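Quick one: the structure is below, and I'll ask about it shortly.
Complex shown without one protein chain; remaining protein chains in place.
On to chain A.
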Amino acid sequence: MYLLLVFLSIIGSCLAGLFGRYLGSWGSAIITTSCLFVSFLISLFVFYEVALVGCVVYIKLATWMSSEVLHIDWGFMFDSLTASMCVVVTFISFLVHLYSTEYMSHDPHLPRFMAYLSLFTFFMLILITADNFVQMFVGWEGVGLCSYLLINFWFTRIQANKAAIKAMILNRIGDFSLLIGIFLIFINYKAVDYATVAVLTPFFKAKSVNFLNIDVNLLTLIGIFLFIGAVGKSAQLGLHTWLPDAMEGPTPVSALIHAATMVTAGVFLVARSSFIYEHITHVLEYITIIGALTAFFASTTGLVQNDLKRVIAYSTCSQLGYMVFACGLSNYSVGIFHLTNHAFFKALLFLGAGSVIHAVNDEQDMRKMGGLKNLVPFTYSMMVIGSLALIGFPFLTGFYSKDLILEVAYGKYTLLGYFSYFLGTLGAFFTAFYSTRLAYLTFMSKPTGHRKVICYAYDSGPQISIALGCLAIPSMLVGYYTKDMIVGVGSHFFGTAIYVNSQNINIFDAEFISTFYKTLPVKLSLLGVISAFILYNFQSNLLFKIKVSNLGKKIYTFLNRKWFFDKIYNEYFGQFFFKFGYSVSYKFIDRGIFEILGPTGLSMIALKVGSSLHKMQTGYIYHYTLVILIGATFLFGIRQVWLLFGFFIDYRLFILIFILAFFIINSLNDKKITE
């Protein structure tokens, strides 16, 4: 049954993908959706048995690799961390499947789409249920691959192709460093399963390894490399540029990638590797900084985006920043708690956005919507619930996790704690601002869309409404019901799944920070909501004046161009690698060195030597006699020369001379051609 949870999705995927032609759109949709529904029910059971009752389940399926000390099993481990992730993933994925059956119903490739979605879910389940790093890497790569396939689903659009390639490549950068991390673990621990690594880690505290000729602490190195992997997958600052571009795929895909599955993998990895990170506090500090910066960066960028989905994408990026810095401050359970809550309301937001986009004839620009409040009331209410949960409106889901993150950040009483607290609080203000802006521009302002579009806007059909409704309930209630269970003081929920060094625990300190700082995030969020509403409703002229003023224009451009990250990457990295690829690796090495030393060069030089030797036969007798004379002299003299200089000549020099001869003859030839 535990295995069924994982493998139902691949069964559905194979059926829909391989036999989609015979099953038809509806057949494959029903099969995949029902598979996911069953696996959601099973995951509920798993959650009950593993997380609530407390029976950790470990299933060793088969041996995968066994060679010398390398021993890797197909093992599935269900502890409370995995179980809670399983519930989230299968729930969101099931609803996304259900939603897609209507959202994509007019697409001729619905079976393929459903197959990809199910495959994605399967790989995500493999990722979270793995009991070793290598199996986790299978899932890690699998979700990367599936994100490529799904972003590129409408493969006839060049933007989708570019976005998919970008997502794949930026993820590969992270995957590469994750691989290095796994290699380092294997080389030093001689094992890759979590249990062994966790047990052995304290013994490696002082061990340093030689990496690129520098002696570094082993755990530091592993921690950094694993974290760079997480940076790529979770779109943290540095490797975040793929995430907003991934909006090119269909909306359910965005919901799946950005809410429940792919981007959460990075946070999951950090939480799963807590037994390593807890021994290297300085790496945790870097994680905190990166997370806090991401939270701030993405929320400021979200302020001025005009694409409905892009705003939500930046919001995802920002919320992931919160999770990561929560993990960086050793509050992994809080990070995971925010992850689960975020999954619900972000999926709600994305699916609601999809419903809006559906209603206004696939228009994504918020400036061309407006006034949809009365036209799509159900979607409107769902989006408002999602937005309020996102901005941490009191007693909705987001409030419980986000405020807790900020509280524990302040309760750390370190410089980094304050740093991340203030960036996070400012980010919360901006989050509230852009969420309100989104809601206002889309629903409340005067209609600004085309008359033909607005007139035919209507609420979506049953499947979309059911999916939205099912997500709205946990978006409101999950935080309230599970807070004490997951992150309550003294809660035993995660048990051994997450290890926190007793020196790093500060959940008690967070209880005693002053009320002002405790309530500051909520106050700022509410201020953000109110100010955004007032500014957009009554003072839009003032906003316009700010936008066209000299300083305002600069700030607007800076934020609207996403802090120029893309520009810098394209101009400095992209251009550099293109140039390198053409002029160095292609023109210099492939067409240069390999051409001269390779078969082409050899045959060309043999020909050239032959022709020049042939030229020595001039046909003049006196030339022949001269050659004979020289030859005879040489033959007589060579022995004497050898006796004198033989001692100094190294045979290996001949190889050098041989290679040099290639270049000399080649350059002579070039000179002749140019002349």
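The rule is simple: contacts are C-beta pairs under 8 Å (C-beta built on N, C-alpha and C of every residue); 3 or more make two chains touch, one makes a residue touch a chain; residues count from 1.
As a working rule, contacts and distances are computed from a predicted model.
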Chain not displayed: protein name in its UniProt record ("Trafficking protein particle complex subunit", "NADH dehydrogenase subunit 4L", "Light-independent protochlorophyllide reductase subunit N" or "Putative exosome complex component RRP41"): "NADH dehydrogenase subunit 4L"
Touch criterion as defined above, residue of A:G54, A:G610 or A:G637 at the omitted chain: A:G610
Selected residue (touches chain absent from view) among A:T496, A:T618 or A:N669: A:T618
Hidden partner chain, residues of chain A it touches: 607, 610-611, 614, 617-622, 625-626, 629
